[in-house]
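Once you've had a glance at the structure underneath, I'll fire off some questions.
For this view, one protein chain was removed and the others were kept in their places.
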Amino acid sequence: MQFGILINEGPYTHQASDSAFLFARTAIEKGHTVPRVFFYHDGVNNSNRLATPPQDDRNISARWSKLAAEHGVDLVVCVAAAQRRGITDDVLAPGFRISGLGQLVEMGIQYDRLVTFGD
Amino acid sequence: MLHIVNKSATERGALESCLAMATKGSAVLLIEDAVYAVTNGSAAAAKIQAAAADLKIYALGPDLAARGMAGRVLDGVNVVDYGGFVDLVAEHNSCQSWL
Partner (left out) sequence: MSDMDEMDDGSGIVKKFMFLNRKAPHGTVYALEGLEVVLITAAFDQDVSMVFTDDGVYQLLKGIDTKGIEVKDFSKTYRALEGYDIEKLYVDQKSMDARGLTEEDLIVDVTVLSVDEMANLMAEQDVVISF
C-alpha cells in the first residue's frame, strides 16, 4: 500500500516529525511504500541541514535524509511556507526539495492513504 | 474510518470532538500526549470507557511507555506498537488526525 505523509510542525518542539518518521520507517519495514512526505507550516523547518543537535540526540533532518536515500522517499517542502520561514535551496538537507502545494494534493489523489502529523 | 488524536484531553478539546463525531464501529487511536486519557484515574477515563461500547479504542504503546503510563492502561483499550499503527491505517478506508 502507498502511504503519503503530511508533517505540519517543525523538529524538536513538537513530537509530530518523530511520530511521522517512526510511522514511515515502520510502514516501509512492513513492505508498504512511502513515496512522498510533504512538509507544511512550520514542518518546513525539518529540512534545514544547518541544525546541529547534541551528539546524544537524534538528528531529525539527517534521519529523514537517510530514509529518503535508502528507500526513495520524496521529501517535499512547501515553497510558500518555506519562503515565509527563510528555508531556501541553500539550507536543504540531502533528499529534500522545494515545490508547490499541488504536490500535497497529488498525494491525496494518487496514494492509498494520507496520514497527517501535526499539533 | 480511523481517527487519530494526539493532544492531551485535559489541554485541548480534540478528543471530545473526535468522540462526538466518530461513527459507530470506527476506530480511535491515541498517540503522543493523547495517551494520558486512557489511563486509570484520568479525567477522560469515564468518557473513554463509555465510548468503547461503540468504538474501538487504541493507544500507541511507545508513547504510553515514554510517559510512564504503560502499566496504567484502562481495560478495554488496545495497546499497539508502530506496526499496529501502520496496520490500523491500512485496514481503514481513510484516516483523520484531530489536530
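By written order: A and B. Residues from 1 in each chain.
One rule holds in what follows: a contact is a pair of C-beta atoms (placed from the backbone, for glycine too) under 8 Å apart; a residue touches a chain by one contact, two chains touch by 3 or more.
Worth saying up front: this structure is predicted, and the values here are computed from it rather than measured.
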Touching residue (missing chain; options A:1, A:22, A:62 or A:101): A:101
What residues on chain B make contact with the chain left out of this view? 1, 13-14, 17, 20-23, 26, 93-99
Residue positions on chain A contacting the omitted chain are 6, 8, 40-41, 80-81, 100-102, 104-106, 108-110, 114, 116, 118
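Everything that follows uses one rule, which is that only the chains that are shown with their structure count from here on.
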Would you pull the chain B residues touching chain A in the complex into a rising list? 4, 6-7, 31-33, 62, 82-83, 85-87, 89-90, 94-97, 99
Which residues, counting only chain A, touch chain B once they are in their complex? 1, 3, 8, 15-16, 19, 22-23, 25-27, 29-30, 32, 112-119
